[in-house]
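Down below is the structure, laid out as structure tokens.
For this view, one protein chain was removed and the others were kept in their places.
Lettered A, B and C in written order, each chain numbered from 1.
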């Protein structure tokens, strides 16, 4: 198969403003993820950020992207509606989308889900165990019973999402909560995977299992067909209308 | 049980502008539907239109509505984003929503679905047979094998929606197409039913089976609980964080 | 509405053989559950056990049951295939089914699911927190953020089930696991709810929230329609076959 063209988009705010974050991700979460993905075969990775032209999500870039990885948090409101509309349309057209961690609260994810996407959270450096509840799923390939993260931000239920088409991971937190951490949806021609781990103040994206899941998700979300929705159409009838009926 | 408070919203454009429509629905589709629903027990019905205060969908009205029935077509673009946001939030909070016919293309429905909601269509006065594919479903209660409509606008697949949680009806068209005509989704605390029949130039809403389905859908979509999503929250830990582990 | 006719079926083995169990449930889990349900309005409750005529699940009883509650563990293999077939057919016909705890491993549940229904387990008297992840769902009505059970048998993922149509509860366990504890499916005309809590050596069925969930599930699972599947049929054509086509 041809290379999967992956674009990693990061708002790139925390890493420039918070020394605690820049110590972990000096070049930005996007570059850490890019380096990680490049260690897997079959991908062609580029990175882009909110500060780039067209907020880093130009039409040309999107058309040439097979799978978009999305990390945002502090600047969700700065992403313009027209930027969201471009990405949204491209997902429905077939581009895969991997939304990470606080991206659950992005305009883009909320628009694709149609729901609040709200959740509970706590920053307490607690242990997280991401259970693999669908061990035969391609996104869980190579992952054992669970991924253990020694320090995590807690995300807790209820998570305001439509019922996932496939549930791959559910997290256990030391402080007492659970969370649907790995969720798949199909929307239009596109595949969407939400993956919870990744708070900016922990080195989560250096965890080899977290990296493996993201690489698997890229493979899973790659476009499966060539369809573009062309909007409403007015076809001619295929059968004679007004035909006589039996007994009529 | 208490009465179900039903609000029927209609953009009310075709009936005022097109004599062919006003002959069938002289007081508007909303009043025809209201009269129909009032013949069923257990409902308290009011009507409202785009021309009313707050586009007929004020906060006060929505808070006092259990199930909203929505008919729109020519004026989708005139519905303001803030109006859509109010109704959308109320659906997620628990208000039931029954979207009829060309309402598939409304801002509201597209926002709830997160997809294109596109389809194909043809106005040729052809026969439609709405098959009951889920005969034990409460929305199909009292409906036989199918509803036959002698003259209908054709809606054809592909219909750009997320996979319905429950599929109740699929239509056969004389001209050769099929369509998922009765679809259920849960979003947040609300239940949504899309029902295809109802083009303005045919007397579809006088059909007793069509009326029965809409009345059943109102009953099905009534709020099931009292939850309001309160957005992100930051709870205290329920368990001691930092506890020693076995063998640790 | 008319009373919901509830039948509580229990294999009734542990309570007669194990003093530790009979101290908690001296008349059997079925009688404890029956007493609990009778405190809710709108139900007509009877109990039956494996030792009764037709293994407690006669054709006559099933036909007069709206919702069956099922508890089994030690005697799954003693339930005859013809008994399973009777109950299975009645569920598809529209009888509601609430499967409790170790009933996940019953022939009946496995037949309805079509999968292994396997899971992991541990008897260590650990704390369980049953999270309400769908707070607007009728089965969660009256339940707060979670149900806390001070001592529980652990059930852990992966749970070998088809993706639930609706996920209502997910459990957190003190020992480190998670589990999909409250799951809804529709099969044929029947509604099925699996609810995890209830090990025989703990007084779980005296917990008021556990009782409330079971009562809610009975209400949710009551038959919604009157359909009976009549098997394959050979209808006459509704349209003329061999009609000329446009341009043909």
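Criterion: a contact is a pair of C-beta atoms (placed from the backbone, for glycine too) under 8 Å apart; a residue touches a chain by one contact, two chains touch by 3 or more.
Quick caveat, the model's predicted, so the values are computed rather than measured.
K.L.:
If I consider the whole complex, including the chain that's not displayed, which of C:26, C:42 or C:114 touches that chain?
P.N.:
C:114
K.L.:
Among B:170, B:192 or B:214, which residue is in contact with the omitted chain in the full complex?
P.N.:
Touching the chain that is not displayed is residue B:170.
K.L.:
Among the options A:52, A:151 or A:166, which residue touches the chain absent from this view?
P.N.:
Looking across A:52, A:151 or A:166, the contact with the absent chain belongs to A:166.
K.L.:
Looking at the whole complex, which of C:26, C:42 or C:160 touches the chain that is not displayed?
P.N.:
C:160
K.L.:
Considering the whole complex rather than only what is displayed, give the residues of chain A touching the chain that is not shown.
P.N.:
Contacting residues on chain A, toward the hidden partner: 94, 129, 135-138, 140-141, 165-166, 174, 186, 188-190, 223-227, 238-239.
K.L.:
For chain C, which residues reach the chain that was dropped from this view?
P.N.:
92, 105, 111-116, 118-122, 124-127, 154, 156, 158, 160, 162-163, 165, 174-177, 185-188, 229-239, 241-243
K.L.:
Suppose we count only contacts with the excluded chain; which residues of chain B make the list?
P.N.:
Residues 129, 131-135, 156-159, 163, 165-167, 170-173, 176-178, 180, 236-240, 243-246 of chain B touch the chain absent from view.
Note that in this section only the chains that are shown with their structure count from here on.
K.L.:
From the centre of chain C, which chain's CA centre is farthest?
P.N.:
Max centre-to-centre separation from chain C belongs to A.
K.L.:
What whole-Å value do you get for the distance between chain A and chain B if each is reduced to the mean of its CA atoms?
P.N.:
About 29 Å separates the centre of chain A from that of chain B.
K.L.:
Return the distance between the CA-based centres of chain A and chain C, expressed in whole Å.
P.N.:
Their C-alpha centroids are separated by 35 Å.
K.L.:
So the centre of each chain is just the mean of its C-alpha atoms; given that, what is the distance between chain B and chain C in Å?
P.N.:
That gives a centre separation of 31 Å.
K.L.:
At which residue positions does chain B touch at least two other chains?
P.N.:
Residue numbers touching two or more other chains: 165, 174, 186, 188, 238-239.
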